[in-house]
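Working notes, beginning with the structure itself.
Every protein chain except one is present and positioned as in the full complex.
Coming up: subunit A.
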Amino acid sequence: MGNRREFRWGDAADEDEGIEGVLPPMHVKGPDDKGVKIITEWRKREDGAKVKVTTTVRVKKQVKRLNPAVIRRRSVKKFGDAVGQNSSENLTVVSTEEIFLERFRPVGQQGQKQEEKGAELASLGNASLIVCRTCGKKGDHWTSKCPFKELAANRGFGEKPPGDDDMGMSTSAGPGGKASYVPPSMRGGSKGDGESMRKGRDDNSIRVTNLSEDTREQDLQELFRPFGSISRIYVAFDRDTGLSRGFAFINFVSREDAVRAINKLDGYGYDNLILRVEWATPRTDRA
C-alpha cells in the first residue's frame, strides 16, 4: 500500500480545506476529583467560520451490585448450539424501533370530554355554535333535541319542500317531468346542495394531508389542540384494509385558531413526513 492514494472525487471536499482548514483536535480536560470533565471541540460552520464548542460534563460513577454467582456466570463457556457462534448469525438484535408502553385510554373518554367541552362553551356564551337545524334557534339545543321536531314536517321548515307530505319519496314531478325520486337538494324550496347537512362541516375546516399511516385521531388531537378548541377530527381510513389513507379533516371552533394552525403546521415535519395543512375546499356538487 502506497502512502499516496489515488485521488477520488469524494475526497475533494476534504482537500479543499487544505492546511488552513484543519481544525485543532478535540481537547479533554479532567475529570477532576468532582467528576467534572471539560471537552473543547472545534467545528466548522456551514459559512466557513470556526466555532469553539466547550462542553462541561459531570462524570458520575454508578455502582451496580451483582451477585458473585452472576459475575462468575458471565464468563461461563458457551455450550450446545451456541458454541462457535459467530456474529454473522445475528441471533440477538436490538430493535431499531423504539417501543413504548402505550398508555391505555378508555374508548368513551374522548366523547365525554367533547360533550363537556360543548357544555362549557354553551355556558361561556359562545352559544351561537349550536344552531338547531329544525327551528333555527341558536344556542338553545341540538337538532336532535329540538322541541319542535314533530311540528317540523307540518310547518314546512327543514329539508322538506312545502306541500310534500310523503316521507321523502316524492311523487311530485321532478325536473325530469316523471314521477320519480327527487333528492331533497333538487326539490323546489331547497336553497342548494344539501347545505343544511354539511353546514358546520365546512366551517373552519382544515385539511391535513401527507399524514403517516400510523397517525390516529388522538395524535392529531395532541398536535392541533394547542391552537384552540377543536370541534371535530376525522381521519380517513380505508374501508377494506383499515389503514389510514393519509389525510384528515379538523374543524376548529374559531376561525382564528384554524388560521394559526395552518400558518404554523403547514410544512411541519411530523413522523418523518412533511405535513400539508390547508383550508378544506368545500365539496363540489357531485350531483
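Following the convention adopted for this analysis, a contact is a pair of C-beta atoms (placed from the backbone, for glycine too) under 8 Å apart; a residue touches a chain by one contact, two chains touch by 3 or more; residues count from 1.
The criterion applied here is as follows: contacts and distances are computed from a predicted model.
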item	value
Missing subunit (named according to UniProt) among the choices "Geranylgeranyl transferase type-2 subunit alpha", "Max-like protein homolog 2", "Eukaryotic translation initiation factor 3 subunit I" or "Vacuolar fusion protein MON1"	"Eukaryotic translation initiation factor 3 subunit I"
Which of A:R43, A:R58, A:R73 or A:R255 contacts the chain that the document leaves out	A:R73
Touching the absent chain when the full complex is considered, from A:V22, A:V63 or A:L91	A:L91
Hidden partner interface residues of subunit A, rising order	66-67, 69-70, 73-74, 76, 78-83, 85, 90-104, 241-242
